[in-house]
Structures are given as structure tokens and as C-alpha cells.
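Each remark here refers to the structure printed beneath this line.
Note that this complex is displayed minus one protein chain, with the remaining chains in position.
Chain IDs A, B and C follow the sequence of writing; residue 1 opens each chain.
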Amino acid sequence: MLEAEQQWWKQNGVAISETIDRAGTPWVRMFDRHGKRVDEILYPREYLTILKRGYRSGVVWRALEEKSLLSTYLLMYTISFYDPGICCPYTVSLGTAVPLAKYGREELQSRFLPQLLRKDDSVWQGATWMTEIAGGSDLGAGVKTVARSNDDSWLLTGDKYFTSNAGAELAVAAARPHGAAPGVRGLALFLVPRYRRDGSLNYFIRRLKDKIATRSVPTGEVELRDSEGYLLGSADSGIYLILEVLNLSRVANSVVSVALAQRAMADALSYAECRMAFGRRIIDHPLLQHQFESRLQGLRSAFALAWESVRLLNEVWMYRPPYSERYHLFRLVAHLAKYWTAEFAVDTAKWAMEVHGGLGVLAEYGVERWLREAMILAIWEGTAHRQVLDALEVMERKQAHKMLFELLAEAAPSDELRQMESTVQNHLSLPTNEKEARAESLIRQLAIFTANKLSLTYPG
Amino acid sequence: MLEAEQQWWKQNGVAISETIDRAGTPWVRMFDRHGKRVDEILYPREYLTILKRGYRSGVVWRALEEKSLLSTYLLMYTISFYDPGICCPYTVSLGTAVPLAKYGREELQSRFLPQLLRKDDSVWQGATWMTEIAGGSDLGAGVKTVARSNDDSWLLTGDKYFTSNAGAELAVAAARPHGAAPGVRGLALFLVPRYRRDGSLNYFIRRLKDKIATRSVPTGEVELRDSEGYLLGSADSGIYLILEVLNLSRVANSVVSVALAQRAMADALSYAECRMAFGRRIIDHPLLQHQFESRLQGLRSAFALAWESVRLLNEVWMYRPPYSERYHLFRLVAHLAKYWTAEFAVDTAKWAMEVHGGLGVLAEYGVERWLREAMILAIWEGTAHRQVLDALEVMERKQAHKMLFELLAEAAPSDELRQMESTVQNHLSLPTNEKEARAESLIRQLAIFTANKLSLTYPG
Amino acid sequence: MLEAEQQWWKQNGVAISETIDRAGTPWVRMFDRHGKRVDEILYPREYLTILKRGYRSGVVWRALEEKSLLSTYLLMYTISFYDPGICCPYTVSLGTAVPLAKYGREELQSRFLPQLLRKDDSVWQGATWMTEIAGGSDLGAGVKTVARSNDDSWLLTGDKYFTSNAGAELAVAAARPHGAAPGVRGLALFLVPRYRRDGSLNYFIRRLKDKIATRSVPTGEVELRDSEGYLLGSADSGIYLILEVLNLSRVANSVVSVALAQRAMADALSYAECRMAFGRRIIDHPLLQHQFESRLQGLRSAFALAWESVRLLNEVWMYRPPYSERYHLFRLVAHLAKYWTAEFAVDTAKWAMEVHGGLGVLAEYGVERWLREAMILAIWEGTAHRQVLDALEVMERKQAHKMLFELLAEAAPSDELRQMESTVQNHLSLPTNEKEARAESLIRQLAIFTANKLSLTYPG
Partner (left out) sequence: MLEAEQQWWKQNGVAISETIDRAGTPWVRMFDRHGKRVDEILYPREYLTILKRGYRSGVVWRALEEKSLLSTYLLMYTISFYDPGICCPYTVSLGTAVPLAKYGREELQSRFLPQLLRKDDSVWQGATWMTEIAGGSDLGAGVKTVARSNDDSWLLTGDKYFTSNAGAELAVAAARPHGAAPGVRGLALFLVPRYRRDGSLNYFIRRLKDKIATRSVPTGEVELRDSEGYLLGSADSGIYLILEVLNLSRVANSVVSVALAQRAMADALSYAECRMAFGRRIIDHPLLQHQFESRLQGLRSAFALAWESVRLLNEVWMYRPPYSERYHLFRLVAHLAKYWTAEFAVDTAKWAMEVHGGLGVLAEYGVERWLREAMILAIWEGTAHRQVLDALEVMERKQAHKMLFELLAEAAPSDELRQMESTVQNHLSLPTNEKEARAESLIRQLAIFTANKLSLTYPG
């Protein structure tokens, strides 16, 4: 499966992906020629060629059919090497199908799930719409969208500010049922189809964002106006469902980050093997060779960390609250992985540009694209700040680091483990302000430590 | 002077600069409507408003009139806060005027120098054209342009691949006199005007590069075809003149890098002071506050390092080969400064994007621009690799680190100095390959050490 | 006044205008960095330099201060030669100021009029928003915006689909008071400021249109949502006010069309005077020379027709319903002028491209722009179809052709007049369907006849 995927991408996908990046942000055609509101998204035609291929290959349907996320994330890893952005629609489609399959009433499942799992080009896409204008981290304060009960469904009204895959046939959206508690506890998760039962548009795309990368993905602003929605799970457990959706995308972000770093290194290597300076191929200069080798080790570690987050998610993704300890271990590893793989991707993309010298800053040669794409990965699904603070919290409140050290016990010498453990323990006993203020270097150290140790247990 | 500059930029320049970045790469109009080759560069009209203002303010003329580079670099520092790219034309104009004033025959000086030093909008611009397709670091192998003697002038033929400020009225270009030695020793530096004596074009602009940043600056590919040139200095000392030109631009690159980092921080701060999350302004969250404070310290150090390179250059810029020890000290500091300030600028721009969260990756808000501009700074005038290896060389061959430690003696405690010195000394005694392979971490350590110590002697 | 205008445009405006056309459609920044809805329009900075200059020169204030439209339209004629698009904001600003001055309650006048008539850069702009998604010709059916009475003001809700000068500080908008009659008789005209009394946005700009020309002008879609409005005139006479506003812009469209044709001819001439083929300048080839000469005659006629519509409008612009015969004569001439000058402009722009040969289809040389601009003129303010049918109607219902022939009596030989008159009379007596079906050739003949005859009475 992966082999075929790679072949296709080398021969076709790469050129299409470059076209799409160069073409810039897609348009919305709000009205058709006859004045009917349609909110049709116009992108380079071949985007569909790329996009649909991944769905057919099983980036979503395999997860639910195989009852395992491994094929899904392996496919994402393979595809992201060629186009990191395209995994965004796949991830949000997965993030729609999974809560529907896990928490949806039977009637909802039979109505919507088959559309998301089709194996041909008629497959529906999903989308996950949480963020509003007040911001994405603090959902409790940020979500102003209100849902009012209406017979067997709900009517949602509000504005979603960062809606990846705007135009999807089905979305999950965070909203607060009218009269529910303030803060995160009052949030619920709803299924929102593109069309109402009467066939008219169920939500409006106000506009698409002009992003520096993932240009194929229509990220928009969506207006919900008495939009038909269907509750998933219970009205007071929405925050758990939201965070479970986020788990899927954080892990995807980690996997894509590693693939992107690998791509940037591959491009740098192929350049360095041909470019001459001072009578030698530049790859033969000791400094560059040394950088390449140590970065390769970094890549292996980052891969191990990302894949461990996949492995653990695959264990816990069907758990429900109240969650087991294993779930909290997953959360810690997922935060470390999201944080560190993105840092590594950005740094590697920067380095790959430098290896290309002056060509690195020219649009013509495309290597600058990896830095743009990497910055998206560093920011989406929670910036470094967010991962650092959340990792801190799951250690403090759930003692997740203890489970982590058990996990690493097989690979790490016990003295190193003990030393790392005491560093963590000391940090956790700092006064609150200082604990937060200095958290980044702790989490960085812990992420690298974990990645390095895990990499020893992974095949090269 | 600087105050007025800042006022103007806040009220006018900022909006113009954004327009220009958004408008993308300028065009070349190769032929006029009547079929005459003109190689006219078409950019947004207001580019001239920005550009000429700096020349009038004295970014070039002050250097030669005041016989000091301080005003020039202070102006660059002030202007780069608002538009880092615009300092590129200023730097290359300076890099044309200085060797002309220092090495040009009297007749050349009287013919050309007054044009470069005009204080009104009729001022001529300069340009410095060294790099060819084979690459910029290894000039000895890379420069294929040949100069043939022709009465009192020379005729140059070759292709320059990265020509900043293409379209300038006057350029300095590296070329090899016909029959001269191979390698860097055979290079000479020539003055090349835009128009021949008979009024026709003296060089052709093949095309402009589509760069990710400094979009106002027309960086092109130039074809020299029996182009009239005038030798500066002697035919066998060109490499010294070339490196002296590079000194001016490396120091400029450092100053601009610091200004860019300061701008990115200012934008991040103004955002963090208004944005709310979890009931507080995000600047009041301990982690962000801590990051901001330590980055402010980093900015102070980077500024001290950059400005020390200005101070030393101002001492040595009129020296001629064979150079004094002081010149070699300058070279070491300039390499450290070019390397470290660019690293700091990139990292700070990345951080500023993250502070903006999702807005950071939108073209609409412009904060992503600083990362693009910073990557140009990291690559131009020699990437990190180049600075690291050149710093190593000037320590090995000229013992420049010893002078550096003397310079730092007043600010640094002697035990720290001694420890740093022995780290350097140990490194220098490694076998060649290993010495180069591991050089980056040494140079990084030395740059930060130097920057921190120097910052103690600078006013806050 | 006009002399100075021309000088400035030649030296500055032309280059700015080219920049703006090339930069494409402006953006809307909907939210500021802090999440506040602002609907700020981002265009190339120098657009303001052009724009404000015309206001200062008096394109609006002169009309009301001099109690004559002549200076206004002369200025428009002069400016359009350099940039036809810029007259759109001027026209809609005039179309806001005039009904306010003519029909606004004293309190409204004192509150708003001085802002529109300022002579410095703080001048407010106006806008005229009639068209909705269902179309612009059939306002009776097309306007769905509803106004509800609210104390001394009204609250308007609806979507305007073609809103030139979106972002203006003040607009006039067509709306139907709640409960008013259907069709055009139930429409009223309201003044709508950009900001509500409490300082928040009074209307929203959904997006800007990506037009083929007049790219400097932000033409958008505007959402009125309980927007504060102030009634102009009485609630049941809105359609008259709307048509009076349209009179101003139709006449402007005619004047601009003639200026554009003149510009296209000037460009063609300057090219033809230099370009050689078959041993001669191409202007010296008999065919091209003949075309140029007869087109020059066409230009004189078109100018006479356009200017006659100015002259008549200047006579009747302060008339109120029920209108005099003179007003109906104006209407007929205005329809003929709008129709014919736009046809002439399109045809001339096409011809000018052809004179340039292959260069004519290159973006680089800009001559293709005149065709794009001309097509806007042919379509806005009513296409040819609309002008033809409206001209027919004013002849049928008001016998306006009789007054026209009286007007022409001084210039046209009586037999020609009689023949033209009988052609018109015969046409008017056709059965309805046929009368409409064949109307275009009649109106074309009448327009050309009128233009040619009027041109005899105008100085060359």
C-alpha cells in the first residue's frame, strides 16, 4: 500500500502539490451565476486528484474498519513527505468520523457514517470547528456559539473563526446549549451537515484565510445561523469529546512534522551531493556532514516520539471518561511529541534552506516552502506554550511522568532515569509562578530525553 | 535625525512597506514600446518614496562626509525596524562608494563619486556584484567573468547570478583579468556603470528573482557583455577589495538582524498586552512573561555584539593590506555578529508568530513577514556555515581570539574568560576534520559569551 | 486648475495608477489583531495619494459651492484621461452629497454635509448602494432591504450586492420601509453612515469583488443589519431620488468614456508615430492614418454628446418631481450619451490594442487595460440594453425626441432632421414587441446623428 502511494506521489503528486502551493489560497464563489448562495470553493482542479486518492487509500475508512489507527497514521506519514498540508483534511475527517462512531446515536451513525467511509471519490469529508474569534486555547471563554434545542435536533448560531476544511459535507462543532454552565463544562459537541434537510446551505463560509502554507486546504470563517446540528454524547460532557478530537489531530501533527523534517533533509541531501565548493561536494565538508549526521539522529528520535504517541493513542482512543492512567500517559507523550516534533521540523526546514545557500530564499526552488509548512505545524493544535503548560498540568495532576519513566525503564539506564525524574520532581515543587515561567526548558529536556530513549527501542 | 526618521516611518513608511511586500517581486520591462532594450524595473511607485528618503537622510553621504560609519549604521538600525529589506540597497550603495573613494583613480572619483553622494532624489545607487552561478562562497572557483583591457578601461563579459539592486547606476563587480592567475588571487574589482559612454545599456538584466522577502529590492541576474568597466586598486589585489566590501555588508546584516528582532518583539508585545486568555492578558501569564524577559536580555546582547562590529569596522575601514591585528579582531567579531544576530532574528521571528497563535500564519496580519525577512538575513552575506568556518580560520591563522579576550577583559570576570579561552584553545588543537565538524557549537558558545559580556558595557 | 491637475498626473499619477491596476483587487481586513470587527480596506498606499487629491481639487465640493456641476465634470474628464476608475468614488460621493443637500432635513445636512465638502484629506467619502443580488435594472423587484422606523431614524436590514466605494464614511441606500407598497413605488432612499452612534460598525463588508478593472475602487458586498439610516425626502418618493442619483453617475460614465477613448487614441498615436513597418512610420500608412482621422471625428462627436448631457444635467439637477419637459430631454440625451460613449470607448480601446500589434495583448505595456476599463463603463450604470429601452420609453411616454430635434435644429439641416424624425416616428408606431426588438439600431442611429450634429456646435 505505502509503496504504491510513494510511487504515485513521485510521478504525479509532487508536481501537483507544487502547483497548488504556487496558486495560493483558494476562492469562495458565494453565489452562482443566478444569484443563489452556494459557497462553492474554487481550487486548482488537481487538488481533488490528490485529495481523493488519500481517502480511497484508506486514511479514514481503515481506522474504523481495521479498528486500529496504525494504517491511518502510516498513510499520513507517507503522504506528508510529499505534501504536509493534505493531511489536514484527512485528520479533521477522522476527527469527525471517530466521535460519530463512538458517541453518535444509532440513527445518526446510519445516516452519516457510511458517507464518511466510502472508498470511492464520492466520499464525504469531515471538519472540526472549535475556535472562535476570542481564541483557540481558552475554549471555555472563547466559544460563544449557542445551540437551542429544536425537536430531535438543535439549532446553532455563532461564528467559527478558524475552520479547517470549510466546505466539508459534515463537521463537528463546539457550542454551548442555551442555558448551560459557563466555562468548558458547559460545552457540547454537535454534528453539523453542509446542507439542511430542505437542501439549502446549513452554514455559510464568510471567507477563506490567506495562509502562508497548507494552501490547498480551505481554512475559512464559518457562520452558523440557526444551523441544524445533532448532539454527540451528552450535553454536559462535550469538553471530553472535544479533547478526544484534539488528540487525533495532535498526534497527526506530530507524525506530519517528522515527515516534513525528513523531506527537508532529503532535499538538502540531494542538493549537497551535487553542489561543489572548494573542490569538493559540499556534503563532503566536515561541518555539513557532521550537521547532517546529528540531524539524522534527531530525526530518528523525533520519529520514535511521534510514533509512541500513535501507539498509545491506538490503545486509548476508545476509552471514555473517567479515563484510565494509561490515557494520562498518552496525553503526556502526545504533548511532548506535538511540541518537540514541530520544533524539530522548523529547525530542520531552516537548516535545509541554509544548505541551499542563496537558492534557499527563492520561490523558484521550493525549499522555502518547508519552513512555511513547518510554522503551521508549530502553531496549529496548540503552540509550544500550550503543549508545555498542558504537559506540566498532566504531570502535576495525574502524575503522568511516573508512568512515562516506567515506560522508558526498559530503554534508559536507571541512573539517567533517576536523574531526569528528580529534575522533574524538583520542578514540580517550585512555586506556581516560577514553575510555569521556567517550564519550557524542562519540557524540552524531557521531550528530548524521551525521544532519545525511545529511539533506542525503534528499528533504525 | 533619528527621531524624525521614526516619525515619518510610523505615519507613512509602514503602510508603504506593507504594500510593497504584498505586491511581490518587481518586474523588468526589457524593451520599451518601440522595441529598444531598456531593462527598466517596475516596482510599486511608493518604493521610491521610501528608498530616496534614506539616501537623503544620509545613509551613504554621511559616511564619506563625516569620515565615520556611525551615522550610517545608526540610520540603518532605525530604518530596519520598519523595513529590513530597504537597507540592502543602502548597503550596496555604500559598498560601491567606499572602494571608489578609497581605491579609485582621481579621475574615476571625480566622475562618479559626486553622483553617489548627492543629497537629493537624483542620487545614484550602487550595487555589488560578486556571485555567479557556481556559488557565492567559493569566489575563487565561482567567478568566471573575464575582463579584457581596452585602452583606459576594461571590457567585462560574464553572468552575475545574484545581483542585488540590479538597475543601479553604478556597480562594483568581481572579474578575472584575461590571463590572470586562477583562484581568488587572480580576481580584480571593477566599477561598472549602467550606461556605456555612448548612452546604450552597459549591462543587461536577464530577470529578477522571486524572493520570499526583501521584495522591494530588485535582485536579478545580470549579463555583462563587453561591458565597460574601470579597475579599482591593482589588478592583483581584488580579493582584498572584495572582502572589504563584504565587511560593510556583513556588519549591516548584523545591525539589521537586531532591528528585525526588536520589531518582531515589539509586535509580539503589543499583541500580548491586549490578547486575553484564561482571564488574563497573555503577557501576564508567567511562561510568556519569562520568555519575553529573557528574550529582551538576548536582544541587548545581540545589539552589543552587532554594535561592537560597527565600532571596530569604523576603526579599520580605511586600513589597507597588509592588515593590522586590529583588522583581524574586527573580522572575528564580524563573523560572530553576522552568525549570531541572524540566528537570534530567525528564532525571535518564529517566536513572535507563535505568540500570535493562529493569526501568526495568516498573510493578513503580517507577522509572518519577519520570519521571511529573517531567513534572508540568515543566508545572505554568508550562511551560518560560512561564518563559523571563517571565524575558525581567523582564530587559527591570526590568533584573533586572543585579541577578543583582551577586549572582553574589562567586562568579563577573569575565570570565565580563562575557561572560555581554554575551550577555544582545545578546539583549535583538534584534528582538522573534527575541528571543522564540531565548530558550530564552539562558535555559538563564543558568540553568546562575547555578546553577553559586551552587553554589560553597553547602556541598557 | 486643470493644467495643474494634468502636470501632477503626468509626473506622479500615471505610475501610481499602473501600480494599483497591477496590484489587483484590494483586501478587507475584517478583524483587527485583537479580534474586533473592523472591515478595514487594504489597498496600495498611494491610492490615497491619488484619491484625496481629486477631492481637494474640488470634484465634490465645487459642485455645491459653485452651484454648478461644470467644474466637477471638467475635473473628472481631466482625471479620467489618466485613471478612469478613480472617478467612480468621486461620482458616488457626489451622488451622496447632492441628494443630502437637496432632500435632507436641516439637521442631517448640518451633521453630515460639511464632512463631505471638506477641502483637505479628512474629507468623507460617499457611496450609492442600490443593487441587490436579484439584479440592478429591475429595482422594484430587486430591492429586498427593509427599513423599520426607530424613533427619529430607521433600522435597515438587507444585503447590497454591488456596493462601489465600500468602506465610505457615508452612503445612500435604497430600501423598502416595512409595509410599503411593492415595486419601485415603495422604495425610499436612506443615508447610512459607516459608524453607529455608539461608535461600532454600522454595516459590514462581506467581501470585495475581483473586477477586471477599476481595481483601485473597493466594490464590495455590504451587509446591513439593523443599520442606522436616515430618510431622505419622503418615504414614497424614493424612486425619484434614486433616479436622480443615477443621473449623476450616468453622465459621469459618459464623460469618463470619452476621456478613456481619448487616452487610448493618444497611446495609439504615440506608438504609431515611432513604430516602423515597410520603411515608414505606421501612422504614415494610409489605412491607419484614415482610421485615426475618422476616429478623431468620432471622438469629437462623442465628446459633444457627453458634454451636452452635462450641460442639460446642470440645468435640471435641482428640479424636483413632477419634472419639466426639459428634464425629459435631459434623460433622453443622457441615455444616448451613456450608450454611445461607452460603445465608442470599447471600440477605440480594441482598436488601440490592434495598433500595438502583439504588444497589445501583453500586460507589460498596459494598453490592454483600456479595454478592461471600457468594459466596466459599458456595463455599469446600465448596459446598452438598458439605455436603449429607457431611451425608447422616454420618447414614447414623454415625446422627448421632439425636444431633441428642436435642440438640434440650429446645427442640422432641416431635411436631415426631418428624415431622422420620421425614422423615429415610424419606429415608435411599430407593435410593442417589434419596437423593442429592433430598438438598438434605431438608438444607435439616433445617438450618432445627435453626436455628429452637436459636434458642429462645439469648438474643435
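Simple rule for what comes next: contacts are C-beta pairs under 8 Å (C-beta built on N, C-alpha and C of every residue); 3 or more make two chains touch, one makes a residue touch a chain.
Only a predicted model underlies this, so the values are computations on that prediction, with no experimental measurement involved.
J.: Using the document's definition of touch, tell me which of C:N12, C:Q289, C:Q399 or C:T423 contacts the absent chain.
T.: In the full complex, the listed residue that touches the missing chain is C:Q289.
J.: Which one, C:L2, C:A141, C:A409 or C:L456, makes contact with the chain that was left out?
T.: Of all options in C:L2, C:A141, C:A409 or C:L456, contact with the hidden chain holds for C:A141.
J.: From the list C:H34, C:R56, C:R148 or C:K211, which touches the chain that is not on show?
T.: C:K211
J.: Which of B:K10, B:R207 or B:R418 sits in contact with the chain that's absent?
T.: B:R207
J.: Which of A:L2, A:A15 or A:L456 sits in contact with the chain that's absent?
T.: In the complete complex, the chain left out is touched by residue A:A15.
J.: In terms of residues, what is the contact footprint of the unshown chain on subunit A?
T.: Looking at subunit A, the ones touching the missing chain are residues 12, 15-16, 18-19, 22-23, 27, 29, 33-34, 42, 44-46, 271, 274-275, 356, 359, 364-365.
J.: For subunit C, which residues touch the unseen chain?
T.: With respect to the unshown chain, the touching residues of subunit C are 131, 134-138, 141, 161-162, 209-213, 275-279, 285-291, 346, 350, 353-354, 357-358, 360-364, 368, 371, 375-376, 378-380, 383-385, 388-389, 432-434, 436-440.
J.: Suppose we count only contacts with the excluded chain; which residues of subunit B make the list?
T.: Residues touching the hidden chain, for subunit B, are 30-31, 35, 133-135, 206-207, 221.
Assume only the chains that are shown with their structure count from here on.
J.: Over half of the interface residue numbers used by both subunit A and subunit C, so same, or under half, so different?
T.: same
J.: Roughly how big is the turn, in degrees to the nearest 5, that lines up subunit B with subunit C by CA atoms?
T.: Best-fit rotation on C-alpha atoms: 180 degrees.
J.: On a C-alpha centroid basis, what's the spacing between subunit A and subunit B, in Å?
T.: 38
J.: Where the CA atoms of subunit A average out and where those of subunit C average out, how many Å apart are those spots?
T.: Roughly 51 Å, centre to centre.
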